[in-house]
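Note that one protein chain is taken out, while the other chains of the complex remain in position.
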Amino acid sequence: MTASAGRILILLALLVSAAGAMAGFAAGRSGSAAGWRVTRGLAYAFAALMAAANGLMVWALLARDFSVSYVAHVGSRSIPDWVAFVSLWSSLEGSILFWGLVMGVYVTVATRANRDRHPEYMPYACAVWLACGTFFSFLLAGPAQPFLTVPNPPPDGPGPNPLLQNHVLMIVHPPFLYLGYVGMTIPFGLASAALLRGRLGQDFLRPLRNWLLLPWIFLTVAIVLGAWWAYEVLGWGGYWAWDPVENASFLPWLTATAALHSALLTERKGVLKGWTVTLVLASFLLTILGTFMTRSGVFNSVHSFTQSAIGPTILGFLALALVWSVWLLATGIDRFSTEGRLEGAASRDGMFLANNLLFVLFTFTVLIGTVFPLVVEATKGVQMSVGRPYFDRMAVPIGVALLLLMGVGPALPWGRATAAQMKAALLPPLAGGLLAAAVGAALGVRQPWTLVALSFGGYTAQVTLRELWRPVARRRALGAALGEAVLDAQVRRGRRRAAAYVVHAGAALAVVAIAVSSTMGTSKELQLREGDTATVGAYTLTFVKAEELREPHRSALVARIHVARGGRDLGVLTPRMNQYESQREPVGTPAVRTSLFEDLYLSVMNIDPGQGTLGLLAMVNPMVAWIWGAAAVMALGGLAALVPSRGVAPAAVRAGAPSPASSRVPAQG
Amino acid sequence: MKTVLAVVAVTVALAAAAAAQGTGEDPAQVVGAPRGPRLEGPALDARAKEIAGLLRCPVCQGLSVGDSPSTMASNMRAQVKDLAAAGYDQEQILAYFERSYGEFVRLKPPLRGVNWLVWLAPAFGLLAGAAVIAWALRAPRLVADAAPPTGAALPGPDTLPDDPSLARYVLRVRERAYGWPGGMAPRPDAPPADTV
Partner (left out) sequence: MAASAGSPAVQTPARASLNRRVLLLGLVVVAALLAVLLLNLGRDPHSIRSPLVGRAAPAFSLPPVGGGAPVTSESLRGRPLVLNFWATWCAPCIEEHETLVSTARALGRDVQFLGVVYEDEEDRVQVFLRRHGSSYPSLLDPDAKTAIAYGVAGVPETYFIDAAGVIRAKVAYPLSPEAMAENIRKVRP
């Protein structure tokens, strides 16, 4: 009953989205307002149907209705309700269903916000969105059906993968990831519309930019949440292993960041429209590639869902989307008008180009590294690996170069600069760089790359602070009070600019924190008996006892460890090994004590309460919490940039049609 | 007496040989005699950890032998440590595992054959990208002229610049900033512009 209702909803969603896509393309060609209205209605209907299907599934999961195939697959009577709710996205079919929900919400908001604007673009954009919606509905109706009827419903189910029940971050990481991934569909549609029209006007750049920024924020948070989750759950003490699925989430982030910068250049100078649009299209295409990598079973990964028939279908859609994008670019790119000119390399324009070069290079490198084993397999039949050592070797120079660029770029002026201007812009922040390097060296940093990262970080920090201060100083020079100056410069008028610098500050902090945490940690493998004491870093660990713990859905072997530092008692940490009923292998949960400057990380390697022995991996990881904090800063900066700044209202200037001689457009900070 | 001593000596030698063999296979048969010095203490730990980071744990997904918590990985770590202590260098130890598990077990693609592609591709990409940018900056369409226009080339309220793309730009600015439809100044007797 529930299963059939779900199937009907999905089928309707498929029909509605297909109809909406066709209506949108027709409305775009004919320019009919009625056609646009119909398209909008179909878009809202698609969203409503997806929401209903998801609601039905959540109800079935909570009610433990094992007649629904997905519930029989991941549901269980012995799991708490919040786990049952979260299992909506824990396995393949449910995750596609959730994808549909997020897409419906995005399409609704984007359509509604623009229902009276950009009439020459919107029907096309909506059509493209609904075409993507059609594909995902098709997946749900065909290869990845969550609502199959189970003829003899079992009394109980296996529950979701235990790794996914281990930590609260599992609740938040996938939704953010979907908000980021699915969100890239919206700018894809907008960019497609621009290419179909052969125009990308200034007015349309704004929604394109904003609808790229929103998923970018979610994706930034999602990637860092994934790293945080891996750190807190997997027990090897690191947060990024360049696993194919981690790379899948990272690739669209890289191109989207490049696109955001390119869009800024397009907005300022009216150049590089085709390139910006290419990057936007690439960001979406990489999310489809990423979905394929996660679900097809082709890649050997920590993260892979089970192999299924869904792979070829997604590959087919990827092929379609790729060909569509290439065709659009080939036919549309020459129709874009170039309205301005770039300055040469030694200006901020040139630095934007350098930014794009580095981000695209980064994308290319990560993509090549991830796909290369497949190439070798297909051509030579040899199985080989491209692992962390390769990616680290490539990522470090690029990351450090980007860190420097975040300082040099904003320091340089927009136009062609004289030698004196360049000296005045580029030399003073060296002080910040030297200071940071000196502090690092004093604290024991000896690795060359880490010192370089620290010095570049200090340089960039000084530039960023200086740029944040400049508009405030200018207003103060004109007589404003400090508070008023800050409010006006950073909150009222220059919000986008200030927000961008906040994001840069967060990014610089993240790069430096990653550099320090990867190179300045200590780690020890300890074999302890009950009562033994050991030291790692500045911490003294005492293994008190190993005990067994029973919980409703799992049993655990817990090691109680007293932690002290410098004589001060810091409490008890309890890393554990969990044994879930449905799994043969136990799953370890590390214990992490986070403080401002470092984490104490304890992970159980082997434990025996009967003998009172413990094999413990003890690590001190510096500056890890700063990575999570930096990501929050980036996200907040991004959100601040989304809120529109109060610019010069055209209506205020219009009264009396002033002549150009008497009116002045205020200078931007 | 001499016979007894000889027998004892041979037995001791055999026992020593057996102990040196461990469970049977001599790694030197696979990768040649140890090329480096025997290691011990912190130097041994550091070297073993470094090499363990370059080996892929065959039972886990993508983790290195150094990072993996599985029993197989800890056995492999112990084997790495034994080989390093005996003086085998990094390449020999990696080759030893490669003999058993294939190239798959090396996390860093070794520099042979087609693997050169993956190591050189980023450098090629960088050069290609830089070349594209250099070409783009040189194209007259995109790069600004050396000197900005002066005098007659600047637009007045009733004139437009000669350059058509510049003229379009000026028209659009006027349209947006002043609300002049089409960017043309409204005639004094014309009805007021639409409120937008």
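Chains here go by letter, A and B, matching the order in which they are written, and residues are numbered from 1 within each.
Keep in mind that, in the parts below, contacts are C-beta pairs under 8 Å (C-beta built on N, C-alpha and C of every residue); 3 or more make two chains touch, one makes a residue touch a chain.
Here the structure is a predicted model, which means the values were calculated and not measured.
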Pick from B:36, B:58, B:110 or B:161: which residue touches the chain that isn't shown?
-> B:58
Contacting the left-out chain in the complete assembly, out of A:329, A:345 or A:401 | A:329
Full-complex touch with the removed chain, picking from A:70, A:218, A:299 or A:390, is A:299
Looking at the whole complex, which of A:31, A:154 or A:415 touches the chain that is not displayed?
-> A:31
Those residues of subunit A which, in the complete complex, touch the missing chain = 30-31, 33, 116-117, 119-120, 196-199, 203, 206, 289, 292, 296-300, 307, 311-312, 315, 318-319, 322-323, 325-327, 329-331, 333-335, 371, 374-375, 377-378, 383, 584, 650
Missing-chain contacts mapped onto subunit B = 18, 21-26, 29-30, 58-59, 71-72, 75-76, 78-79, 97-104, 194, 196
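Following the convention adopted for this analysis, only the chains that are shown with their structure count from here on.
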How many angstrom lie between the CA centroids of subunit A and subunit B, rounded to a whole number?
-> 20
Subunit B-touching residues of subunit A, taken from the complex the two chains share = 202, 235-238, 241-244, 270-271, 300-304, 337-345, 350, 353-354, 357, 360-361, 364-365, 368-369, 372, 376, 379-380, 382-390, 393-394, 416, 588, 603, 605, 617, 650-651, 653-654, 657-661, 663, 665
Where on subunit B does subunit A make contact in their complex?
-> 53-54, 56, 60-64, 67-69, 74, 102-109, 113-115, 117-119, 121-122, 125-126, 129-130, 133, 136-137, 141-145, 157, 165, 168-169, 172, 174, 176-180, 185-186, 193, 195-196
